[in-house]
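To start, the structure itself, in structure tokens.
With one protein chain held back, the other chains of the complex are shown just where they sit.
Entry: subunit A
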Amino acid sequence: MAHFDTEYQRLEASYSDSPPGEANLLMHVPEGAKSQWHHIENLDLFFQRISFNIPCLLCSKNGFTCMLLGEFFELVQLLFVVGFTVFLANCVDYDILFANKFVNHTDSSKVTLPDAFLPVNVCSARVQRYNNAFVIFVLIISGVFWLHRLVKFIYNVCCYWEIRSFYINALKMNMSELPYATWQEVQARIVEIQKEHQICIHKKELTELDIYHRILRFKNYMVAMVNKSLLPVRFRLPVFGDCVFYTRGLKYNFELIFFWGPGSLFENEWSLKPEYKRGGNRLELADRLASRILWIGIANLLLCPVILVWQILYAFFSYTEVIKREPGSLGARCWSLYGRCYLRHFNELDHELMSRLSKGYKAASKYMNCFLSPLLTVVAKNVAFFAGSLLAVLIALTIYDEDVLAVEHVLSSVTLLGVCITVCRSFIPDKHMVFCPEQLLRVILAHIHYMPDHWQGNAHRYETRDQFSQLFQYKAVFILEELLSPVVTPIILIFCLRRKSLEIIDFFRNFTVEVIGVGDTCSFAQMDIRQHGHPAWMSEGKTEASIYQQAEDGKTELSLMHFAITNPQWQPPQETTHFISQLKERVHREATGFPEAHLCPSTLASVHFGRDSYLANHAAAGVSDGASALRSLSPISSSLHLRGSLSVAHNKTSTMSKAMAGSGTDARTVSSGSSAWEGQLTSLILSEYASTEMSIHALYMHELHKQQSRGELSRHTWHRQESDESSDSLPEEVRSQPNPHSRNFPRSHTFPTTVASPSAIPTSASASRSKTIGQEGGSRGKVVRSARVPMGGWAEDGQAASRHHDPVPEESSEDEMPPQIQKVNSLCV
């Protein structure tokens, strides 16, 4: 009270420094902007940069310094490639190098490298004289390109600096613990930050899904478009058959057209242009899009020589050394760009995808190696033998006397023979390899989570292998495709993509939702089972999606599970929670039916072998054998061992294993509390748990899906017989699908063929049948389950027709449809 008294006295005293009358005013204390991280304009970019800069061990991203150094060296590399090429072309006297011309040296007879270089003035004269226009043109182009990159680099440095200070000041992570941070941790902190600083002004709290949506806005669209087979990346060529062509150049062009190029569909990073949200003038918009694609295609065609030269040079400089050092690397495989798109979940960050695929790499290459042709092996063995003996002699001679090397072409033949042997060796399978494609494919599935239905039970077939090789291609093929890309890209753009413009316009209109606080996102990325669930993937009865709206291959369901497992703090909407808990419950029940010690393998074993009639032939191998094989193959078991050892060491583990075996793994929050290294260890283990849990769920869902499709098969085949006469296969044959000699090779929707093969597996039957029907004339749409939700924009008949894009205006009934943009309220509330 005394305090107040003094205050009053001070007021009465009326100090002279305040303006008259002011003393009676209320005094305020400014909150001030304690940090500059309130209200960020472009949250998309901001979050993207944050996620790019996660320098954790789990993901392949490195810290700021590495990123900057990497970009810096890219700049230097560019300069070097151009400079060196010009130098090689103009400033080297090859006659001297090949010793066709003698140098008149006075002091020694040795030819040194500098002798082969032309003097500077001769050199510059040659640059100016020779193929003048072309060289100058290339130099100018690359100069402009380089300057552009330089500006970008400087811009990036500033951005990185900003993000770095965000990490330090706002997220309160110091530089020493940053290398041990995981994305989950950073994300949790961002969610915290929002409460304090309100970086997003639309809502009080950010959810994990909001952040993911912002980071992956465009990638989700790409995944969805690949999932719905909208992008022209699969082709049927006369000689090569069914093949996939999807390169970085093509991807860049797609993104340019859809997302950020001039006149793209998106107004800015977060919203689709309003005219694309209305169905009214879709035909006109499609025309406009088609002409844009044409222009971009032509631009590509014009720039083709430049890009081609660049690609060749770049490939030459970056791969020659590797090929010389280890020629086997060409025979190694990598996940193709298409594979990455096909296998990606909705809302899955780059590093999550990569770690998942890397885990599956070993099994996948083992699987591919199963299929080496015995004929080729025999040939390869013999070629390797002859080449080897020649090489051995040459090497022995060289060791005896080095002068052998000076004989013309000895060194080159040694190199060639070495390459030859290495190539041959890659065709000779490992002696200890066991042919068990079915199990291997299971193990692969546990990591990659997606595969077309018709692979099940067909793992031993070459068709499956070929299709798998589209996802998992040779490095050499990858390089070759990249080299071809500048030529093929304009063709694809002009002839294939342009035809799809109407479908693309419809896709963006129908599958864009405006989420408050996020902007326009792909509605598939909401992972709402009701809207996009596929009845054959456990969302039977829950989904209201028409065939057009269903995501293929259980993408919605699997993505949902994946997201829920990787982000245990995320609170999905009511129905979704129900779905997740129900599924977890089922998996858990299945899992606990077996002895604790064998939890993972036996679940898998039961999932794998329990009902697989194909494997009945392999009964000799036995279930337990299979299980143990599986255990040795998959890291699932290693995580199990890890868990076992951990339970001895820690007391915490009991809770963890419970979390692992059962419901939501809230245990992962533990990581934020403990010290840096321990936190790192725990989060490593927990992320391992998460991936294991996801693997189990994925396998379980696939298995359930298979059962369900088998169950429905009889109904469907019976139903089909009367409705679809064009079927060229007998239902009996379909039913005995595991029979390896069966001619009919059922295909699923995402691996479509132009052959009107009736898809035997009803999951995709509905979808792919509508496709088939569309090809047959688009009149039989009613065979398919009637559309329950007409909001997809297309009635079933219209769908069949417009899927195949006839430019004839339809009964523009859907033109009057209201815009398909629903306001989706924030999901967490």
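We adopt the following convention: contacts are C-beta pairs under 8 Å (C-beta built on N, C-alpha and C of every residue); 3 or more make two chains touch, one makes a residue touch a chain; residues count from 1.
In the analysis below, contacts and distances are computed from a predicted model.
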Protein that the absent chain corresponds to, by UniProt name, given "Large ribosomal subunit protein uL22m", "Autophagy-related protein 101", "Hemoglobin embryonic subunit alpha-like" or "Origin recognition complex subunit 3": "Autophagy-related protein 101"
Per the touch definition above, residue among A:Phe87, A:Trp270 or A:Trp295 touching the missing chain: A:Trp270
Sole residue of A:Tyr155, A:Phe316, A:Phe385 or A:Phe495 that reaches the chain not shown, by the stated touch rule: A:Tyr155
Of A:Arg126, A:His202 or A:Lys362, the one touching the omitted chain in the full complex: A:His202
For subunit A, residues in touch with the removed chain: 18-19, 22, 25-33, 36, 38-43, 45, 148, 151-152, 155, 158, 198-202, 260-263, 267-268, 270-271, 519
